[in-house]
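Part of the complex only, each chain left as placed.
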Amino acid sequence: GFFGNWGGAYIPEILHQTFQELHVEYQRAKNDPAFWQEYLHLMRTYSCRPTPLTYAENLSNHFGGARIFIKREDLNHTGAHKANNVMGQGLLVKRMGKKRVIAETGAGQHGMATATMAAKFGFDCTIYMGEVDVRRQRPNVFWMEKMGATVVPVKDGSRTLKDAINEAFRDWVTNIDSTHYVFGTACGPAPFPEMVTWFQSIISEETKEQIKELHGKLPARIYACVGGGSNAMGSFYHYLDTDTELVGVEAGGHGIDSGMHASRLCGTDASPGVAQGYKTMFLQNEDGQMLETHSVAAGLDYVGVSPILSDLWEKKQVRFEAATDKEVMAALDLTMKLEGIIPALESSHAFVQAFKEAPTIAKDEAIIINMSGRGDKDIFTIAHAYDDPSWKEFIISRAAEYSSKS
Amino acid sequence: MQLEQILRQRKEKKDILLMTHIVLGYPSFEANREIVRQMVENGVDCIEMQIPFSEPMADGPVILKANQDSLANGTTVAQCIAFGAEMAATYDIPFLFMTYYNILFKHGEDRFFTEAKEANIKGLIIPDLPPEMGENFFRLAKENEIAPILIFAPTSTQERMATLDSMGQGFIYCVARRGVTGKKSSFGDDFNEYLARCRNATRMPIAVGFGIQDKEDIEALKGRADMAVIGSQTIRLVDEQGPEAVGPFIQGLR
C-alpha cells in the first residue's frame, strides 16, 4: 500500500478485517477480466463512456500555440468523473454482499455520484458533507435526498471535506459489517488510492486512443486539477510511461503566498504527515494539526493529496502548479464564451495553467485538459462570484415568495 | 518498572483496575490538574492523557469536541508532554499518552519517545497506527521501554489477535464494540464470548473500553477483565458539573 514514501493504511484496528476483505475483493476484481468488462458495459450503458475528446478550435486559435483538446468528463452521468470511481466501487460492493454505502463529499459531486450509484444498485446510502459545503452546494443536497440518500451536515472542525471524511470513518467503524465506505478520491488508506486510480484510469485509457485518432500522436502535455487527485491520476495514468508531460494544478486560492489556498505539492506550506488513514503531504502546522484551506472550488478545498501524486511529485514525474480563484473565474469565462463549454470551478484550475502554457507550445503539438466536471451545478457559487445582479434579484424575489407564503 | 508489571502489582489488591481518560488542555490544563488529582485520590490506577489532534477519526462527538476546543485554546504538543511529566512526577500511578500517529510523526518519532521517556510516561495508545505501519515506532518503544498498547476489536480474528499480542506491550485494550468512543455498550452474550476470545489470545492484562459509564458496567467486567476504561463519561461530567464532580463519580464506581 505504499508508493515510495507515501500511502499506507493507518487505520483503527476495528477496520482491519474490513480492509482485508476489501483488499481481497479488489485483487480478485483486478485479476478478473470479466470484471473490467462488466465495468465498461455499465459505464457505456448507464454513464456516457467513452466521453468525448473535444478539439477546442477557438481556444487554440485564441492562444495561437498548441492544439487544445478537452476531455469531457462533464458528460458523465451526474456530471463529473466521480461516476467512474463510484460505479466501480458499486460493483465491488455488490460482490462483497454489503447493503449500505457511505461517502464523504466536498463539492457534492462525489455525494451525487454515490447517491446515484446507491439508487441504481439498491443500497442504503448516507452522505457526509461539511456544513460549509452543504451551504455552498445546496442543490446537490436536494438531489441526493431525492435519490433516497441521507445527507448529514458535519459541524466539526473546518466543516469542509476533511471533516466529512473523519465523520464517514466514524460511521464506518460503527457499521463495518453492513457498510462500505465509498471513498471519493485517490486518497485514504490502501487500497483506496490504487483502487480509485484504477477505476479513473479509464479516462487516460480512452484519451490515448482518442488523441491518436484526432491528432495522430500523443499529447505534449496533460493538465488536470488536483484536489484529492483522482481525476489527475485517472487522466495521467496511462501516460506515466510516455514522454507526455503531466501537470497537476492545485487550488491557489487567494495566492500561494497568502496562506489562503489548498496547494500541497506546489508552494512550501505543506509537509509530510499522516491523517485520515494515509501518509502524504498535508497542509498542517508544526505540531501536526491540519490547517484550514481555501478555494473557490469546494472539491479542491482539502488538506491532503493522493499519496501516489506525492510520490510522482517527489520523483518529478508530475509537475505541480497553482491557479488562483481570480484566474479560475477568468479561464471559466473565456471557455464559456469561446467554446460553449462550462467547466466546473475545480476543472477550471486545469484550464488556467493550460492557457498559460499553450502559447509557448508548438502548433503541431496537442495538449489535453481534463475537464473533470461541469460547472452548471455550481451556479450558486459562480453567479455569486461574478456578482451577477439579475441573479441576486432572482434569488431575492424567490425568497420573498417563500417568506410571504410560509 | 514497566507498565505491565505495575498493573499486575496493582491488580493484586483489587478486583478490577480503573483507567480514566482526559483530553489535555480541555477545558484547560488547570482543570486537567484538578481532574487528575481527584482521579488519583479516588483510586484510579492508570490515566491516559490524550494529546489533541485536529482529525481524531476514532473518537466520538464528546472527545472530538474536547480535542477541537483544546486546540482552539492553543494547546501544543510541548505543553502536553510537559504536563505529562508533571503528573508522572506528582502521582505514583502510570500515565499514558493517547494520540494519533501524526502527532508523533510530525514531532519526530525519536524525539517524541525521548521526551516521553524523560517525562516518565509508561505507555502509548495510537489508535490509527496498526503494527504493520509502525516498524520504527515499535523499535523505539522497545528501546525506550515505553509500552506500545495495542487494541483488540470485536472484528479481530484469532490470527490477528495473535499478531497484535506479539507486538503490543503493557496491556491489551479490548474495544467493547464497533464504533467510536462515547456511546453506551451493551455487555451481552456476544460480548462475553468476545472477551473470552481476547483472554485466550494474550497473556497480558486486558482492559475493556468504549462505553463504560457506571458501576453496573464495571461490576459486569469483574473477573473477566483486568481493567475498566472510563473515557468520555468524565468529560461529560466535567462539562456539566465541573472538575470537582470527578472524585465522587470515581468513588461511586467501585
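For the reader, a short list of remarks on this structure follows.
We just call them A and B in the order they show up, numbering each chain from 1.
Everything below uses one rule, namely that a contact is a pair of C-beta atoms (placed from the backbone, for glycine too) under 8 Å apart; a residue touches a chain by one contact, two chains touch by 3 or more.
On a predicted model such as this, the values are computed, not experimentally measured, just so you know.
Per chain type, the number of copies found in the complete complex of this structure file is summed up as A x2, B x2.
Quick note on the criterion: only the chains that are shown with their structure count from here on.
Between chain A and chain B the centroid-to-centroid distance comes to 37 Å (mean Cα coordinates, whole Å). Across the interface of their complex, chain B is touched by residues 8-18, 156-157, 162, 166, 169-170, 173-177, 271-277, 279, 282, 284, 286-290 of chain A.
Across the interface of their complex, chain A is touched by residues 53-61, 64-65, 68, 71, 76-77, 100-103, 105-107, 127-130, 132-133, 150-157, 160, 164, 175, 178-180 of chain B.
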